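The complex appears here minus one protein chain, its other protein chains still in place.
So, chain A:
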Amino acid sequence: MKYCGICHTDIHVAKGDLGPCVFPCVPGHELAGVVAEVGSKVTKVKVGDKVGVGCMVDSCRDCENCKEGDEQYCLNGNVMTYNGQKKHKGIGGNPKTQTFGGYTKSYTVTEHFCIKLPDNLDLSKAGPLLCAGITMYEPLRVWGATKGKKMTIGIIGVGGLGTMGIKLAKALGHTVVAISRSADKEAMSKEKGADRFVVSTNAEQMAGETKKMDLILNTISANHDCNIYLPLLRKDGTLVQLGAAGQPHQISQIPLMFSRTSLAGSLIGGVKPTEEMIEFCSKHQIYPDVEMVDASGINKAWESLANNKDGVRYVIDIEKSLQNKDFLPAL
């Protein structure tokens, strides 16, 4: 292991927001490192290769969804990189313990879920691509934005996920509209590549974007009123929910009916789409904006994520952390 990105989900899991957290818990599902050893049958990677691991480390590999390359929707349950149960055959170690994640010095993963990273990819910034990157790339891929036809894409929420989405959508050649509750995110959004910026609480600005967007990616994970965004969709458009809020949305079907629009959800992406995304990011040198910390900075990073006003992704420098003997004496 060289680096591990910190994701807001790490905090949700540790706090039990997404179901009980099984302790001890080692979070981290944005792993980036170098292959130190391979099993005798491994062909995908060799010692010395740059590799990453994202949010899943196993799935049944046999159901319809796994075979279609949607391992995240495995009908028998995918195995999460941490706090997951070893349901399928791909993971060694004690079969009864939960999986432990990337806030660690070394990691063993089954070949299929090991993502090979191109040599020209900056390892220190690669981790967040395996979570935030694929989370935003996948709906772009599924809803036609990687096919070449120019679209207008809205990104709601300009935090770590949102800024990743802005960069990807822009690199794909689309018109990008950043949407946020805070007017003070405008400069940053445009600097990341947004063509337009809309304050969601400004009724006049929102009215000006009516029927303008083909696709909207919604990264908000707190409770909110989704209805204000639906009018921004043009006919046949889709609003894709990426963050999970506790409270159900209050949605009337009539606005959906009168424009044939849809509300959908999406979860990370399968292994092949992840590899496609990595290749795209490596080709266009698209990276998250990273702030490096060592292990002693994790608590502070977690606190900062509650209000991520700069859209940064925090990444743990594993090697530096191991050298910090005051903080990690035993390692």
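Throughout what follows, a residue touches a chain if its C-beta (ideal position, glycine included) is under 8 Å from a C-beta of that chain, and two chains touch if they have at least 3 such contacts; residues count from 1.
Convention: contacts and distances are computed from a predicted model.
Between the listed names "A-type voltage-gated potassium channel KCND1", "Glycine cleavage system H protein", "Alcohol dehydrogenase-like C-terminal domain-containing protein" or "V-type proton ATPase subunit F", the UniProt record for the complex's undisplayed chain reads "Alcohol dehydrogenase-like C-terminal domain-containing protein". Considering the whole complex, the residue from A:K15, A:K150 or A:R260 that touches the absent chain is A:R260. Residues 65, 70, 73, 75, 142, 211, 234-235, 238, 241-242, 244-245, 248-267 of chain A touch the missing chain (whole complex, contact as defined above).
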